[in-house]
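Up next, subunit A:
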Amino acid sequence: MSEARAAILGRLRRAAPMADAPAPDFTTLQVRRWEPAERLVKLRQGMALVKAEFLEAGPEDWPRVVADFVVREGLTSLLYGPDTAEGRALAAAWPAAGPRLVPYDRPVEAFKTELFQDLQAGFTTTLGGIAETGGLLLTPGPAEPRLLSLVPPVHIALLRADRIFDTLWQAIRSLGWNQRLPPNALVISGPSKTADIEQTLAYGVHGPKRLIVCVVAS
Partner candidate 1 sequence: MHGDLEVDFLASSTRALANPQLRTNFRRAMDGLMAKRANLFKDPAEWAELRALGAAVRAQSLARLPELLDRLEANCTRNGIQVHWAETTDQANHLVLKLLQDRGARTLVKGKSMVSEEMGLNAFLADHGIEALESDLGEYIIQLDDETPSHIIMPAIHKNKDQIARLFSEKIKHAQYTEEVDELTAMARAVLRQKFLEADAGLSGVNFAVADTGTLCLVENEGNGRMSTHVPPVHIAVMGLEKVVATLEDVAPLYSLLTRSATGQAITTYFNLISGPRGPGELDGPREVHLVILDHNRSNIYQDAELQATLRCIRCGACMNHCPVYTRIGGHAYEAVYPGPIGAILTPQMEGVGVRHDLTHASSLCSACVEVCPVQIPIARLLVRLRREATHALPESLVEGRGSGRSALESLLWSAWAWAMGHPSVYRLSAWCATRGWGLLPAGAPVLRAWTRTRTKPKAARRGLQELARAKGVPHV
Partner candidate 2 sequence: MVPSGEATGVREVYFYATCLVDLFFPGAGMAGIELLQAAGVRVILPRGQTCCGQPAFNCGYWEEALAVARGQLKLFPRDLPVILPSGSCAGMIRQHWPELFRGEPDEAAALGVAGRVFELTQFLVDELDLRLEDLGEPVKVTVHTSCHALREQGVADQPKRLLRQLAQVEVVELARERECCGFGGTFAVRQEALSAAMACDKADAAEATGAALVVSTDGGCLLNVGGTLERRGSPLGAMHIAQFLWERTHAR
């Protein structure tokens, strides 16, 4: 196998050294900027197009807005990461006789079947959003595991209105993602979809069927 590596790299290195191609010019991405107020509008436009749904909330009442939504939609459970400030705030505001608030606090192997079959919604925070195209930035990890935003059919995501970047490119630079990334990071722009059957759009293929973005005003 290291033979293969040596042979491959050997062939690549044997190529006539080409003049290093000119440095790419990122101006076209740099100039894509919007006023802070515009960014939320653009994000909502982009994500509404792909059937993301929106809730509005303030910095104090968002836990209640989320809880009310879950109750209103008749969802019987909400999975969340208990070990974040937002998780604690959510738990504190959760209605006592309400749907089950399930902490994701043990390895997935311990409850895989329940996760795949019973749990109806998942809650995550986000790092921010992307104005140009719509999209939410997430870094799943110990506090908010990967499957939280993937397996339950409804994903509720908390987005702070003042953490929206102009473009993906700008987000990457601002978040330091050029230098370092956690084991998993991602951008989510809407509920899962496909157009593989006669190019007709269908939602909720393998990922969540609904994405609810709870926008927290600054």
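Here is how the candidates were picked: all candidates are chains of the complex that A comes from, given by their letters.
The rule is simple: a residue touches a chain if its C-beta (ideal position, glycine included) is under 8 Å from a C-beta of that chain, and two chains touch if they have at least 3 such contacts; residues count from 1.
Note that the structure is a prediction, hence the values are computed from the model and not measured.
Trainee: Name the candidate, out of 1 or 2, that touches subunit A somewhere in the complex.
Mentor: Result for subunit A: touching candidate is 1.
Trainee: In the complex of these two chains, what residues of subunit A are touching candidate 1?
Mentor: Of all residues in subunit A, those touching candidate 1 are 1-2, 4-5, 7-9, 11-16, 18-29, 46, 50, 104-108, 112-113, 116, 130, 132-135, 140-142, 145-147, 150, 167-169, 172-173, 177-200, 202, 204-208.
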